[in-house]
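Here it is, the structure in full.
In this view, the complex is presented without one of its protein chains, the others remaining in place.
Showing subunit A:
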Amino acid sequence: MRPFEYARAQSVAEAVGRPGKFLAGGTTLMDLMKLDVERPAHLTDITPLRENGELSQIVEDGGGVKIGALASMSQTAEHPLIAERYPALSQALLAGASQQIRNMASMGGNVMQRTRCPYFRDLAFKECNKRDPGSGCGAIGGHHRKMAILGGSDACIATHASDASVALVAYGAALTLRGPDGERRVKLEDFNLLPGETPHIEHDLREGELIVALTLPAPIAADGVYLKVRDRESYEFALSSCAAVLDVQEGKVNAAHVTLGGVGTRPWRSPEAEAALVGQPATRETFEAAARAALQHAHPLAQNAFKVPLTARVIVRALMQAAGQIDEAGNPTTGANA
């Protein structure tokens, strides 16, 4: 690992505005610094701020909840406010990484985690527009089984890696960013940028800005589901996942939030699926129509074409589960209406 100028922040005010990178859990940054993909000249260690309640607490916030940016993934997953009111977020957090990483990684860092694209992570590959703008994309003509089928461009098809962000977007989460010029709020959905021609610019984050909190509005429904499909049962990134929050009244979908993971270049909110659900009967036919709508603009390549039918099934199953028609194992629940 290359050396850097190290600063240990004792307050948020001391951290905000500093150049380089902020170090929290380090589970992405340390890894990428060892790989020489990240080369910060300045590193500001914000782990001492975990002692500061504001940054690590999870508290009621109006009708919703505020999560301090330094709250760990495991702390957040197990917190009663999250486990009871935002179950899909709790499920997504527990489906991600390993227990050790969940203990270390912060919620603010989770939304900043970088892609697992092997062309990005390995300097032996010369082509990566995200790492080295203008160098090309190794994945498009190379190995792309795990790459995105939604939101890609000719410059980049790298998949966004976070499970938690998929559930956070489904719940309408916003980030509170504190910078030298004050504080602003950005919806997580807008914070992650599409790659377009500039895949190296991943976030709406300005120099010196620090994520201080994540806020969740009151959920549209008490139940929520995060369904994740992967090559291994645990400790593996998603091939496809779906966060579904459904408000069903008298057999009809009153409101729906559907977000996909493992298939998009950012946590993939699907307004098309949501539009296909709202006002319709909560039946398998409706859910299948929503899945078709979500995937109508998918652009698979040869090796990741399997993600289209796989994701359709993941969406239908997540929606049936969110509607209370099947259980976690996929078995019909008693009194199911479809």
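We take it that a residue touches a chain if its C-beta (ideal position, glycine included) is under 8 Å from a C-beta of that chain, and two chains touch if they have at least 3 such contacts; residues count from 1.
Note that in this section contacts and distances are computed from a predicted model.
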item: Name under which UniProt lists the unshown chain, selected from "(2Fe-2S)-binding protein", "Energy-coupling factor transporter transmembrane protein EcfT", "PTS system, glucose-specific IIABC component" or "NADH-quinone oxidoreductase subunit A"; value: "(2Fe-2S)-binding protein"
item: Chain not shown: contacting residue from A:2, A:206 or A:297; value: A:2
item: Residue among A:26, A:217 or A:281 touching the omitted chain; value: A:26
item: Residues in subunit A touching the chain absent from view; value: 1-8, 23, 26-27, 30-31, 33-35, 43, 45, 47-48, 74, 94, 97-101, 103-104, 233-235
